[in-house]
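Supplied in structure tokens, the structure appears directly below.
Note that one protein chain is taken out, while the other chains of the complex remain in position.
For subunit A:
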Amino acid sequence: MPRYELCVILKAMQRPETAAVLRRTVETLLERGAVVRALESLGERRLPYKISKHDCRHTHGGYFSVDFHASPKTVSELLDHLERDIDVLRPTVLKKDTELSQAQCCGGNVRDDVFRE
């Protein structure tokens, strides 16, 4: 199954409520036959710009990342579900590509007339 990463921004809430939202999300994933690999917290921080979602203008949010394996059908259903969730501000699912070959980075493609000191 292809590997995806869900980067979600949740509303700034108390700990038990955040936990409840994450639990809901992971349960939705597991219901549809996904294999959740990892769930990481990227901290609660100030949003880079004010996000208006579900009739509310937000300035702070909690960033979380869920690593999972799922079929492509499940992913579209999941996004649909998250868009409807009031506590989720911005869900994004990315495909986790296999590591790009690090062979021969650059190799002399740097220009000499670069606008630097």
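By definition in this document, a residue touches a chain if its C-beta (ideal position, glycine included) is under 8 Å from a C-beta of that chain, and two chains touch if they have at least 3 such contacts; residues count from 1.
The criterion applied here is as follows: contacts and distances are computed from a predicted model.
Colleague: Hey, which one's the missing chain according to UniProt: "glutathione transferase", "Origin recognition complex subunit 5", "Small ribosomal subunit protein bS18m" or "GUF1 factor"?
Modeller: In UniProt, the chain excluded from the picture bears the name "Small ribosomal subunit protein bS18m".
Colleague: Using the document's definition of touch, tell me which of A:13, A:26 or A:47 contacts the absent chain.
Modeller: A:47
Colleague: Write the list of subunit A residues that the hidden chain touches.
Modeller: Its contact residues with the unshown chain are 7, 9, 42, 47-49, 51, 61, 63, 89-90, 92, 94, 102, 105-111, 113-117.
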